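Of the protein chains in this complex, all but one are displayed in their positions.
A, B and C label the chains in the order they appear, each numbered from 1.
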């Protein structure tokens, strides 16, 4: 039994991993920790959990919050996990952090990221960076093993873009200066904190682009694709929000170096993901949409070649809260705990 | 292992029971039958099932569709199950029918219903009526046993109303002429067939009352409450549709015969449902809403007494496609197959 | 030209009256006043107004905010208008207040209301109460004339209920102890301030009842119906919110004193509203829904008699932000300024 602690348990990232762990046969939640709402049962914050998980949310200072566990999930903003991880590791835990704190496994790369998101401070635990692993199992499965101590769980947009572009980059199909990521997210990606732009009357028939000057997820996309290609890669990235609750649809473009038919590219994509349970590859005529991954850990990729313009186009669908967050986190936990990768994640979702 | 056949597999009722059966440890789907889309994999109709259930939907004439099974779910309109049930019973199956065909266990009661919904024909299998059981486990658990052959699965609105009113009627709390059921349903209650009134642009910011002259579910509410009270009961019933996908919120009113405090009524409701896993009773200040039952087999009841007008008011929440349809159907299957009542149904749903 | 000042200009009530006044041929906005966002153009808060109204929102202390005008709209919470109205009257303005401050034209009635909503203080300007008029033109058109100085603009739920019930109460059709108002509102009724319960991900597939212990609008319903009938009336009132942006659907019930057919009641309703441009009366089979009044000042009433239970049922639809707020306010302004009642209000809305 894997004993688990969730820090930041009251947010969408926290409740997401809680829901998944409740259906996991080899995990047990030891503590739900949050600076907000300590003393409140999680099932009061999330009444659908009543009878399934009625544990109290506790303060970080609570003794129970400091008991040793096997895995700690930090569902916390940038800057939290990096300060607390070391102490957890000392107590024998492994750490899966949802923020950007451990997504870059060297100090320079982290510093570039930190600067870009407006953080000038150095990393609080630079010694941990070289041992941290970017938690996208499809690319880093070998490094995500029982020796792994720290996982930087990937950003939701990044998951959709990296999975969509990796086969093309790895196979050197596209001009690396030509990559565009046009990404649309559901509103849950913004978390549970109310804000004017996510107020129902202001959002219900509303789509818009935002952060046009730069989204924080672009750096891990560039870093992962760069590592893969051995070259410096810069992408144009557009973040947009549309009135769905759950889901990301990223439409990814790149100019083909050499003419390829859709069938050829499709074959390469299927080959690339042939051992990846959670990635499904479709031809361009398949009727794929975000509901087909809603509530699941799947990434659905639609492959299309625009022969008129010699351009590759991939449409990548995930549930931002599952494959884009808690699902990947659990997939990572399984791997670093030596459990079957898909344990507790094989569920088809619900329709409609 | 319970071998199951689903007739009408391509509709929302069919895919709902399929989703649930995929997570049920003691059931196995033997055939998915439908007159529409035979030859199409169910996972093409419902792509979220890809990799979980890729069985072909087959025509009723297909030999595979006629293999003996243990349980047949008829997720079909009024008039279908009554014609096909007998043959299934002869082959040794038990039948759970989603329509009104078996909700009335005597010919007169059925005839009243049939007339009201505009059907003048007599029941096609009147001999089966006396042995059919109204499939609301909370009221008819004893009759839903391994000897039961035919279950009339209840209507979605009826589930919400009957569960909400039973403790009051059983305890003789309210004037039986005073009952009003003000019911709001999500759009999925109308099934998967497109229609102008459910077209997204026409429905997205739209709420309305419909069938003001009478909804078919009112008869089973009156019959069940009547049987319980030993009196003839007539209720005013208003069906309304609001732009949610899943969920029913029924607000139920009755004049109290004698003054009662909310605490007294609450205690009676909790006592009434103390052995019912899937009914949760709340006080009037509890923040309960339809998402708390979405995707689950729960019915959440909020008890309120308006002391100024001496009126009882119950707000009853269910997921119309689960407790209001496939979930109750599976609960019934469990009971009539001698399995634990909640097998395959204990899931908390997902939020947001 | 009527010179107008809007206090509380930055909220939904403020922008609603601003939108209407921009299309009104005899009105001119002199000042937009708000304690929040002073110094910001209204078209920055509401970018759809760019080029139509780019006036600055100004602080109440701004000299411009204190210039004399003809009409002041107080789109402010309870307790604000009552303190500021007198000063405006002295400067020669008339006042239309959106809150409960002037909906009760005697001190005792106001005190009952104030106590119920948890305000213990006495009215700040009791001398104004006897001259205030409840601003529902369909009932109080005669009192809303050029001599009127103070109007208490009605609550949104109250508009829908009072218009729906008045013909029945006036014609003594129903038992006055039997009245139930089952009301559903769109989310914009809560205003523009974000809150957890109106956060898009938490609201999008969510319906719920709230304030079961008593909503503030119930008192004006009881008062208006009481004045009309000459009797003390108490109603059971249920407020519910569903995921639409704009719209109220109130389903109103009352037991008929004497048998009436739907046709008879329909005739009475049509007669009652024969001179009311903004009330449309429909038979029970008419396909009426909230979009048919969205963006308009209309109230659509569907008349239904449940002969099986001898109960009258009226379904009343309004746009909560127009007929339920700014539209009624403008209708009142027209009347007290001697303008045609429907000036600036005759627009059909937009579909879909």
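One rule holds in what follows: a contact is a pair of C-beta atoms (placed from the backbone, for glycine too) under 8 Å apart; a residue touches a chain by one contact, two chains touch by 3 or more.
Predicted, not measured: the structure shown is a model, and the values here were computed from it.
Interchain touches from the omitted chain, evaluated on the whole complex, reach A, B, C. Within the full complex, the residue among A:5, A:246, A:260 or A:347 touching the omitted chain is A:246. If you put the hidden chain back, the residue from A:142, A:259 or A:308 that touches it is A:308.
Residues of chain C that touch the chain left out of the display are 12, 15, 19, 22-23, 46-53, 188, 192, 204-205, 245-246, 280, 287-289, 291-296, 346-352. Those residues of chain A that touch the chain absent from the view are 177-178, 180, 182, 184, 186, 197, 201-202, 204-210, 212-213, 234-236, 238, 240, 242-247, 249, 251, 253, 284-285, 287-291, 294, 302, 304, 306, 308-309, 311, 313, 315, 317, 352. Panel shows chain B; residues 12, 186-188, 192-196, 198-205, 243, 245 of it touch the chain omitted from the view.
Heads up, the rule we're going with is that only the chains that are shown with their structure count from here on.
Between the CA-based centres of chain B and chain C the separation comes to 39 Å, rounded to the whole angstrom. Within chain C, residues 186, 201-202, 204-205, 243, 245-246 each touch two or more of the remaining chains.
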